[in-house]
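A single protein chain has been omitted; all remaining protein chains appear in their positions.
Chain lettering (A and B) follows the sequence in which the chains are written, and residue indices restart at 1 in each chain.
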Amino acid sequence: MNALTVPPTAVASATVQRRRRRLRARRAALVGWLSCTPAAIVILVLVWFGVASTIQHSFTNWNGFSADWVGMKNYVDIFASGDFFERFRTNLVFLASLPVLLVFCVSVAVVIYDHIPGWRFFRSVYYIPTVLSSAVVGMIVAVLFAPRGAINTFLGRVGLESLAQDWLGRTDTALGVLLMAFFWQSLGQGVLVFLAGLSTISPEIIEAASVDGAGWWRRLFTILLPLLAPTSAYFLLTNVVYVLVDLFSLVYVTTQGGPGGTTTPVDYTIYLKAFQEGNLGAASALSVVLLVIVFACSWFQLRLIDRIGE
Amino acid sequence: MRKKNGPARWGISGLLAVLAVAALAPLLYMITTSFRTLQEFASDPLALPATLNPENYIGLSSRFDVVQLIGNTAAYAGVALVICMTIAIPASYALAKLRFRGATLLFVGIVATMGVPMISILVPDYLLFVQLGFEDSPVGVIGMWVARALPSTIFLIASVLRALPDELIEAATLDGAGYFRRMRSIVIPLGLPGIVTASIFNITGWWNDLLVPLVFLQSDDKQTLNAGVATIGQRMVTSDVPQTVTGLLVSSTVPIILYVILQGNIRKGLVMGSVK
Partner (left out) sequence: MSGPLVFWSGYSTSDSNNKSKKPQDFWISQATARFTQKTGIQVKMETLPGDATMFTKIRTAAIAGKGPDLASVWSGSYMLSIKEALEPMAPYFSDDERSKLSGWAAVTDGFDPTQKDKILGVPNGSDGPMICLCNNTLMSKAGVDPTQWPVSYDEWMGDLDKIKATGVMPLSLGDASFIYYLYNTWLAQAVGGSVGIGQLATGARNFSDPEVLDATNKWLAVRPYAFNGAPTTKDGQAVQQLYTGKASMVVGGATSIGEFRKQLGDAAVVAKLPDISSSVPHGMTVGGTGVGFIVSKTSKNKQAAVDYIKFLLSADEQQAFANSLDPGPLAGRTDMSDVYKEPLLNQLQKWGSEDTVAFWPDNTLQADLVNELANQAQLAWGGQISATEFLSRLDKKRDTLK
């Protein structure tokens, strides 16, 4: 059969089919857009309008009551003041810890998935700290690590007096304590996410990476982690955003940004500039800079997710 | 996966047990601290309470109408949840299942919204609500909560729905089922674990929120539990750690109870792609 011998009805069908496809596509587009409209409206009005207002105010010296145009001054202050990286140091430290957190959560998830003794109990218990607010987590940690708090008292009692120190009074140990609180809070969420991811992998492969036998660690890395890539991507995306944008509540209660302001993440700085100093213009500029960074990270990660999904 | 439990497995179990203690111990510490007086606590932060002294709980309930605060928070969270899901589910379905121009852009835009710090938009949004006449109203709190939760909710539910086999939905469409029928009979039931998971994540986040209720609500009787409890601390007055701990603990009970009840659903919800 060739085109010349194709019966006329078949050709008409093709056109009708094309038209039907286009109609279906248009219907889908209509349904699609209508489904998304309420969400788009809420997000546009309540978030992006605020962002636009922030961008506009970043070029002024707004203090809430009056706003004079100052051009790029706020941005110049941020980039030329020489402490740009210091501002982001706390965020960067947390970012750098994410791979460790990832491996930690995956390991625990794998082991629980493998039904080691007590797995049901562990699965439940690890999530409880995640359910607590950052204020609670921060307070617990601050009370435990106070100079005469529980940890130092305990160390004194077991004869490890020399290890007792001013945990929150030195930047490195303060960051360590904060990271510990962050891990404590995030373990449960990570385990749950990876348990879900593991259930999408065929049991035989998991069998191959079971806990018994030598080389378990290596098998984890070479077999399981690549298969868990989509889950890891989801986990990393949500946690990267959290680490860049939401550390305020934890730090506020634990170290108040100290010692000497060295554990102050950027969103805390924004809070201080806006509400303590009343310099809402500078706070807006810093917000914009943070936004750009977060978008860059997220876009990069979404592209990765897309590529993995193929 | 029933396995024989050899020494290696028990060893790992032991390690996990240590981890579990680390996960629970601080919480237990808070509970024991809440039953101690300030003097007891200051003289020995590690000791167990001498007696089960309820004075901090009395202090909390004398100072606040705890029931009212819990009621407020639950009401706001409930309304916010209904609104959030009503908006998020159709959007998630569309972005996960329907192929149309601009879907990717929309999706990226929505996910990008997750990266906007709440602090940055606090003042502009409050001004907006004031202009609409809601300067001291739950409407402001609910609106902000919905806005905050929508992006991550859509992200989560869309991921769950994406794993659903298309055939099921197409079969329903060919059957002549309209949009809302499809939602009600197919999408929601199948996506329910994801919806429940997102609900729990959202309620936990809203329950623990401090700044939004603080700014958007001006009357004490409309306040949420967490924001109300935060007013305990005072300038230049000795910090009463057991009292503060008690306030935070009471405030945490609801998320914990919610989690304990709905544990199974969270796990089912995150299982992406195991619906056969």
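Here is the rule we use: a contact is a pair of C-beta atoms (placed from the backbone, for glycine too) under 8 Å apart; a residue touches a chain by one contact, two chains touch by 3 or more.
Owing to the predicted nature of the structure, the values given are computational and were not obtained by experimental measurement.
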Inquiry  = One chain is left out of this view; which of B:13, B:56, B:92 or B:224 touches it in the full complex?
reply    = B:56
Sole contact to the chain not displayed, among B:43, B:104 or B:185 = B:43
Query = Which listed residue, B:89, B:116, B:214 or B:245, touches the chain dropped from view?
reply = B:214
Remark   = Among B:66, B:114, B:241 or B:254, contact with the omitted chain is made only by B:241
From A:73, A:115, A:170 or A:219, residue that would touch the chain that is not displayed = A:170
Inquiry  = Applying the definition given at the start, please give the residues of subunit B touching the unseen chain.
reply    = 38-39, 42-43, 55-56, 58-59, 62-63, 122-123, 126-127, 130, 135-136, 210-211, 214-215, 218-220, 230-241, 243
Ask   = Taking the full complex into account, what residues of subunit A touch the chain not shown?
value = 63-66, 81, 146-148, 166-170, 257-261, 271-272, 275-279
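Heads up, the rule we're going with is that only the chains that are shown with their structure count from here on.
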Key: Gap in Å, rounded to a whole number, between the CA centres of subunit B and subunit A   = 16
Key: List of subunit B residues in touch with subunit A within their complex   = 1-3, 5-6, 8-10, 12-13, 16-17, 19-20, 22-24, 26-27, 29-30, 33, 44-46, 86-88, 90-91, 93-95, 98-103, 106, 108-117, 119-121, 123-125, 128, 143-144, 146-147, 150-152, 154, 159, 163, 179, 204, 207-208, 210, 226, 230, 241, 244-245, 248-249, 251-252, 255-256, 258-260, 263, 266-267, 269-274
Request  = Quick one: which bits of subunit A touch subunit B in the complex? Just the residue numbers, please.
outcome  = 25, 28-29, 31-33, 35-36, 38-40, 42-43, 45-51, 53-54, 57, 64, 108, 111-118, 121-129, 131-136, 139-141, 143-144, 146, 148-150, 153-154, 157, 184, 187-188, 192-193, 195-197, 199-200, 203, 206-207, 210-212, 231, 234, 237-238, 241, 244-246, 248-249, 267, 270-271, 274, 280, 283-284, 287, 290-291, 294-295, 297-299, 302
